[in-house]
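Here the complex is missing a single protein chain, while all its other protein chains stay put.
Let's look at chain A:
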Amino acid sequence: MSKSFLEVDGLSKVYPDGQGNEFTVFEDIRFSLEKGEFVCIIGHSGCGKSTILNVLAGLDEASSGNLVMSGKEVIGPSLDRGVVFQNYSLLPWKTTLNNIVFAVRARWPSWSKEKVREHSERYLKMVGLDHALDRKPSQLSGGMRQRVSIARAFATQPELLLLDEPFGALDALTRGVIQDELVKIWEETRQTVFMITHDVDEAILLSDRIFLMSNGPNARIAESVKVDVPHPRSRATIFQNPAYHKTRDYLVDFLVNRSGAALPEDDGSPKFVEPAKGMAKPAPTPTEESAAKAVNA
């Protein structure tokens, strides 16, 4: 049997409940990711999404189960797995540029100063921040900080990129702009991404597949939903695709009506669903506005 890029097998997390008993947040989590996939995970608050992501990052330990990435068992944090946290986690005493340089230098210690700087600036340019190299994080808006954080994660070119509700703290307008940027960077780099979100539209815009988690305690990853919307995608045009609406209806129905009792297949792997199977059609012809954007890019 050919192994996937990332294999997650029988993961569970148990906490003492404070009254001498145990409290199982999630159990028997099984899934796999392929190289180059963008996968989002959606579930109600408290079902354990962040915990799963932190276990993948090596920052937290599961109570049972194991993780294998590229044939090697995952133990502890590593530069092969980059993380973007919800609260940006930039080092506030370093400038924008030096926050990236810090990461790039850790990744490639043998690189020359010039090479590190050039590489860092390239990624800041990708997120449109080449004008703010010497500013401290406290002098940036929330959206700009999250861009720096995303640039830092992409700049280290990890094998797997983990994002925990990266846009959760941003206003809707800013969020939209950065989502488009993320789409663009991902189309360029085809980085493998595992991302938590609570925004159904965001998940459809970005992902190849969406994992749906049932409610805790004893939460499971019940379904794996294929997003049949072709790339390249953009926020401005995706809603013109009927497959988008079909997928969206399916996700909302799960979250509203079925997340309480949903279960995976009998073998523990998520049920694979294709709500928009066969509806896929090529991306709509670009409107004038998005054509102008493409020329600029």
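Operating definition for what follows: a contact is a pair of C-beta atoms (placed from the backbone, for glycine too) under 8 Å apart; a residue touches a chain by one contact, two chains touch by 3 or more; residues count from 1.
We take it that contacts and distances are computed from a predicted model.
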item: Candidate names "Nitrate ABC transporter permease", "Putative zinc-finger domain-containing protein", "Urease accessory protein UreF" or "Ion-translocating oxidoreductase complex subunit B"; UniProt protein name, chain not shown; value: "Nitrate ABC transporter permease"
item: Residue of A:81, A:147 or A:175 in touch with the missing chain, whole complex considered; value: A:81
item: Residue of A:15, A:93, A:239 or A:272 touching the missing chain in the full complex; value: A:93
item: Residue in contact with the excluded chain [from A:11, A:25, A:39 or A:57]; value: A:57
item: Selected residue (touches chain absent from view) among A:11, A:74 or A:103; value: A:103
item: Chain A residues that touch the omitted chain in the full complex; value: 57-59, 76-79, 81-83, 85, 87, 89, 91-93, 102-103, 106-107, 136-138, 156
